[in-house]
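Not every chain of the complex is shown here; the ones you see sit where they belong.
Naming follows writing order (A and B), and every chain is counted from residue 1.
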Amino acid sequence: MTLQVLYFAWLRERIGLGRELVETNATTIADLVEELRAREDRYAAAFADMTTVRAALDQELVPLETPLGSAREVAFFPPMTGG
Amino acid sequence: MTDFAPRIVVTQDDFDLGAEAEALEAGPDTGAVVTFTGRVRNVADGLHHMEIEHYPGMTERALTEIAEQAAARWPLSGITVIHRYGALRPGARIMMVATASRHRDAAFEAASFLMDYLKSRAPFWKKEVTGAGADWVDAKDSDEDALARWSDTGT
């Protein structure tokens, strides 16, 4: 399937782009991370420490083990620091 | 659950706290309005500006969901949440929340709840830009911990 994948804050900076279309057969967000990591060093660097990475599926904050299901948008970002 | 729509604004522009509070005061049964305003502090090594990034679309959804949780939990007559993004200089306002209620405790608690959830659950990220470079602000464990105090009283 084709997913819109978004990156924010230092994940965006390390990967070097804010969004991209990804063709994947991953079943969970964590699987997708593995696929991205295997692609290029910049992804491996961005996803080096997953304790500092959060994910949203179709704009809803979810755990990394969440199945992708029929989602169209996955986002990766560090813990939020608003307010 | 509520008879009002929360006012959620995500913007690059500054806001007028007085006008926002006054709008919430309207209505015959509002006795108490609490506001919180967050502002860019200067940091030790001389902050040039704070850069605030957000996730358009998800931001508005997350803020609306947090406001609806507050409205379901306390007897409120109004909620306003405004958060800015982009480059903000020291002294600039970053964001505000405001709550209106008959009861002062409800207004205080709901405003505090909104702040705690906004800090850790709304997709904003802050970067401090100084003469020495730029650093993303780390999330504080204490911000995540602050959510715990709202979980024992149920929603």
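What we mean here is this: a contact is a pair of C-beta atoms (placed from the backbone, for glycine too) under 8 Å apart; a residue touches a chain by one contact, two chains touch by 3 or more.
Note that the structure is a prediction, hence the values are computed from the model and not measured.
Only one copy of each distinct protein chain is displayed, but the complete assembly has the stoichiometry A x2, B x2.
Going forward, only the chains that are shown with their structure count from here on.
For this pair, chain A with chain B, the centres built from the Cα atoms lie 26 Å apart. On the side of chain A, the complex with chain B involves touching residues 6, 8-10, 12, 56, 59-61, 75, 77-83. By the touch criterion stated above, chain B contacts chain A in their complex at residues 38, 52-55, 57-58, 61-62, 83, 94-95, 115, 118-127, 136-139, 144.
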